[in-house]
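Got a structure for you, questions after.
The complex appears here without one of its protein chains, the remainder shown in place.
Let's turn to chain A:
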């Protein structure tokens, strides 16, 4: 056996096996087979085959496995075996991608695998030829299946290469491992090769080509799993030459043990012939010849070409004929079915998908001149202004559109300059035109023919030759024909008659004209009518005529006969009737006769009841002769007589016009007039003149030739197109003769196709001329006597053509029809689809659909697609026309749920409310994801508020008036807040961007100076604290720090024992000794009081939000504590937002107490041994500072007057004792106690910025400008001084501030109440002052409510005084305005003083001018200070506001102590209104006068009782662990005492009071004091009582007394007095 043959056999066997059985054992088998095969092959293996062995050397491990697991489909994919395999297209890409990584992996894997296989294989040589029996079995099947053969041959290659691989694999293995063949790398070496950089060693010089070889190979390794074998073979071919020599060397150098495996044999060769033979067997080459059509179609079927049938068939892609043939042949052979072929015998194909133009821009080639490519083309700017107006997003190609208007000429059918002859000529021309038109249509002839045809039809119908038709239908048809014949005949007769009349008229006019020409002896018109006679054959004509007449007669007769029959019919019927009646009548008569005989009285009925039927007259039979006569008459009238020649009129212009010189003068004038006239036309497009024709003279024949074409470049579908005819006479003006409205052409009419149309026009111009011209609109006559008058108007025809232009590429330049449809409803509605197929004017869709069905449109043609769609919509009735109108038609689309659902869902509702910024939900965080997680109570407050909006709640407020006020305030507040919420969304640049201002010179200088400044100054300046935004704070983060520094003039305990200490003021003396005075037991008590003994032991307690801190106890009336107290701050609801903080209404109470030690030792005997004292504290006074003040001021630093109750039992002012009233009156005004405090918040909070007060105003614009200017000027000079010119009133409008100031009357009762005592009169000044004090007190009794609280810190609003009194709440400026107005009405010089004070910050005070000095009034407390009072809380003055002017302080200092209040000095005060801007006399916003209602005393009394009750309950509540006893006796005494206090305003009654109390409560130790407050609400009262700490006494036998007194002032201003006291019974 030839070794080669055997090898082939074995290989095939193996692969059959592989094919058949992809089982388990295969993996083992293959290597073995290979090895066994190798044994035989080796000796004959030539050098050619050795190469691949080399190649595979590095991948011993994986390759055999690959060969096994390789899916069959992979191999079958490859080409025929004889060809070198083509590398797959993805190869390079794949190889490039992560080549290195994969290589390394591979190498590692290879190394480990090689080692392991070596270890496995060497010790266990396998038995060979293990599977030979199965192979034998396989052999039997060899060649049975033709299909497999191809595959098998292909696989042969694989297996060959694999087996070779395996071979060299084992070759290497068999060799002792350390002996590496020269030139062959071991696995390690290979690894190193790829991972390290080699320095080429001398002995490896021969390895280099191999390395190259291996490089290439490694590339192939990437696709080792899939494509390796073919690629390697391929490689092999390439590199054969390179490596063959090396390989041979290597083989020779192999160990001899391997030699018996090697089989050397010659290269395989198959002769070309054999190969071709084999290929022929295997391959099928389709022929290139054209396939006859019959093969491609089913039998007996003719090819059908859709295109020929009119169906649309897209263009087929271009395929070379040969390819197509090959394909067809292949398909026919491969799949005998004809499913690949269409009806036309061609391969089915989709339309050509290729684009007609390249989508890739042309590549710039180097050779080309780049400049040429980059050359800039200048294109004129195109204006697209109008396009957007009428176009709504249509994607139509933009561009200009063009309308060509061709105006060829103009003919007047009448003109004022027409002579009579012209008129006739025009008439004649018109008639002739008519004649020509009629002649062309020749309707008479048509009708005649029709008639003839009908007659023939009747004849044939009547022909009995066709009996098969049923008689019925025949009869019916005949009847129909007959009636039609009758109709046609009538029509024909009418037509013929018209023709004849026309002809006659023409002749008549021509005759008239001739006579006219003769009459006037000249001719004006070249018209000439020639009547041409056409001879007719007399005989035939007569025959035809006669036949016609006969036919007509017979028809008529027939008709008449029918008529007669019908009539006869009727006659007979009626005759019968008549007869019957007659009979009956007769019978009746007979009867009657009998009856008369029998009953003569029945005679009465005898007269005929009804009309006696007339005896019918039988119709006369038709008389043939008569009919004939009629017919002939008519024929004679309307028809040409037989034999008469046909007259054909011919109008020519051959006549000559008489030259001017032969004409009479009038005619010459007329002709000259005509010559003077010229005509031009204006083209009006969309009511705009776009162009005009040249002015052309009017010809003698009244024709004007223009011959001009206007190209209108347009953007839009035209609205109107008009020509205006203008006539110019000589050099005088032009007159508009007429307007000609041109129709806008259809979209199908394009230039070149447009017919010249004549559009008639006429003018209503009246012209009378003084020459031959007949004029226009005036009567004229042809007759000499002027009868038969005629009125003609100027009229004419313009011949023109309007068409759309065609662009360069043949596209008509027509505006898109969408414009037309959208923009112009008036224009005819046209559907795009319709015009696109060249049909237009179809508006009815149903008709269109019908037309489409009839015209058999091809529905497949894409050109027709829009039309088909339109039709389908129209016919299916899907075009839906809504019968309603909607403004936002898209809104519905965007609603994702219906409104009801939106309302029903709690979550949606919450989201909506939040987005509307409803106050309750504005800051709602984390709206739950589900409805069920939303509590119903979330909405409760909101709903309640909505409900209660109009309901006045009296529960919270004790008196109704204040409840109303609170409600009103709430509403004002809401509206204001809403307005501000809107205003908040308007941003200015400064809100968003921080930008340094352009520095002026001074700042620049300063900054330059700063550069030179020392970096570490010796005197460091305090830096501002860092401000904290409020939002990321929580409870406990904020603290209020109160530094209590010192106090002045604390009241001291009054030693009752010493007489000399009695105040000099007091007129009374104490008669009794006060044995039970509380001070008696005090350890500090001493009789020698002035000798530096402790007079008082004050300490300070600060309470804020019910947290209380106190200082240590100091001693003496001028104590110094210097202590810092720290109070935590809690924001309401834990909401630390700015708005929330602004509305905190809590106050900081700073209470000063005297610590009193009471010896409570019961038993005097123990006195020596122990001290048993009880500490009591006596409230001395308080300072109340609202938190909002601290918040806005950030810090409060200063000395405050302590609010000391008017009666402080057992205490007195030290100063009173030591310093007698030696001060001047001003100085004495400031008596009182003072405390120095420093309060701040830690950390410093950012106060809410005030909203820009930029509101609309009713002020004069000039004034507003002036205010702005004034303010900027002021701010430039003194940026920190308050300058106020405009304020916001309660409705949110900007108002000039002086409008608030106006004298207003204080309540009458107030002034009446003041004693007009005689001793008061003595000192007028004091009297006035007293009045002022009264008024100030009244004003101060109106509760204070800062705007920041009421309006959530949004802005400062000024209410007018009446509003203020109605609201009974306001802040400083309202108090100040009211006070100032009262002072003004009292005749004082008073000003509103804007400045800053302690603790209020920027505030408003009132300044009044007394004789010699100025007084500063605090409107909120009612106190007044002298200008030079050091304890005056007002610290700086910004501006003064009077009723008619504003003065800004431009003095160097702003402290009231150091400034001059003389506003007349312009150096000191800058006035707003000056000579340059005089006061315009602004009207006041205040009311004319204030009306005060008396307050209901009973209500006040009731309120008083209720307050007392509530306070008592509160005190009991505050003492939960102790019994609270009320001393009624004391209470009544106190209650009795309070009105006195009110009357005296808490002055000068202390001693009286004390005495009285002592009298009444002899054996009680008493400590208490009256509190005085304005009444606003209950809560402040409670707080005030609480802060005094009266309830804190826990002595067991303590008793309490509490009395409330409310003094009503007019207008519901209530002054509340609360007397709290604790009593301890002395034993």
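Simple rule for what comes next: a residue touches a chain if its C-beta (ideal position, glycine included) is under 8 Å from a C-beta of that chain, and two chains touch if they have at least 3 such contacts; residues count from 1.
Note that in this section contacts and distances are computed from a predicted model.
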Record lookup, UniProt, unshown chain, options "B9 domain-containing protein 1", "Proteasome subunit beta", "6-phosphofructo-2-kinase/fructose-2,6-biphosphatase 4a" or "AP complex subunit sigma" -> protein name "B9 domain-containing protein 1"
Options A:625, A:993 or A:1276, residue touching the unrepresented chain = A:993
Filtering A:933, A:1260, A:1444 or A:1594 for touch with the omitted chain leaves A:933
Touching the absent chain in the whole complex: find that residue among A:265, A:567, A:692 or A:907.
-> A:907
Which positions on chain A touch the chain that was left off?
-> 901, 904-905, 907, 911, 914, 923-933, 985, 987-989, 991-996, 998-999, 1007
